[in-house]
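The complex appears here minus one protein chain, its other protein chains still in place.
Coming up: chain A.
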């Protein structure tokens, strides 16, 4: 073992409650939960068949007590399927056995079925996407209801909700604005949030004609090439619930009641600009108040506590930085790995999953060193 790796492992005894590291056969850009026991991952290589896998977490992560009596630390591949094209996004349709994926070429979305009587994930249908863009792929989000709908779009002008069963559109944005989208998020049965690559954010009510609550774009003072965002904090107290992350390391907090004036903006200590701004990701912790995580700048995932932030442009320090992808470099590739995506465990407050470009997948439960004092 390399000395640096050994050092980090010894450090890790103190930094992590628990830590698992896996090697997938192909790197993934998706980590999508299905209940709290399994996740989907999918490959994104362009010239070969990619695998979509349904992985069941090691049992000891799911049991409530006597974890010590469960020795297995492995993922179980419960289902697997093959995709001819790269998969950049995957969403599970809640309360169904269906998945929707998006990738390149971006002229359609693929619908898959996961059944109990076989371990193969089968492609069942496609949803056509109007615009034929060469290198852009549609963002997707799911309206889950008795008749689930797929929200998708490459640009604001092509935003649409399609009923999954009938394949008929039930909502269109109806605007000619061609701003490119970077993320879509369904908030409840009638509203969704969009974030454009320019940083422009909006909350849309599908019952009305297009009239979103919006921000202005960050404007020329921002160096960021690209922005992404996440709306969080449902069930948490009042306060800024929207986080917007730019490829220049800027992180803004916004309150949905006044999107035009960010509550605070900070500069994250990350190498900038991000080597691949499409990989930027910011997520709110479902189990911790005022905590979020960011990734996409290097091989780390950083966790922040936003409760003490105020003002604009301050530099802040993360509560925790996960460096596992840098140090546990089993494959000894020349280029440093880049974290492609991360997600929080729905029930265990400080457990996250993170994936990197070297096909590694980590599950880690970090220790809040500040809290112990």
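The rule is simple: a contact is a pair of C-beta atoms (placed from the backbone, for glycine too) under 8 Å apart; a residue touches a chain by one contact, two chains touch by 3 or more; residues count from 1.
Simple rule for what comes next: contacts and distances are computed from a predicted model.
**Student:** Name the omitted chain as UniProt records it, choosing among "Golgin subfamily A member 7/ERF4 domain-containing protein", "Integrator complex subunit 11", "Deoxyribose-phosphate aldolase" or "Presenilin".
**Tutor:** Of "Golgin subfamily A member 7/ERF4 domain-containing protein", "Integrator complex subunit 11", "Deoxyribose-phosphate aldolase" or "Presenilin", the absent chain's UniProt record names it "Integrator complex subunit 11".
**Student:** Which is it among A:44, A:75, A:192 or A:366 that touches the chain not included here?
**Tutor:** Per the contact definition at the top, the residue touching the missing chain is A:75.
**Student:** Residue-wise, where is chain A in contact with the chain that is not depicted?
**Tutor:** Interface residues of chain A facing the absent chain: 1, 5-6, 9-10, 12-13, 18-25, 49, 51, 55, 58, 66, 68-82, 117-121, 328, 330, 361.
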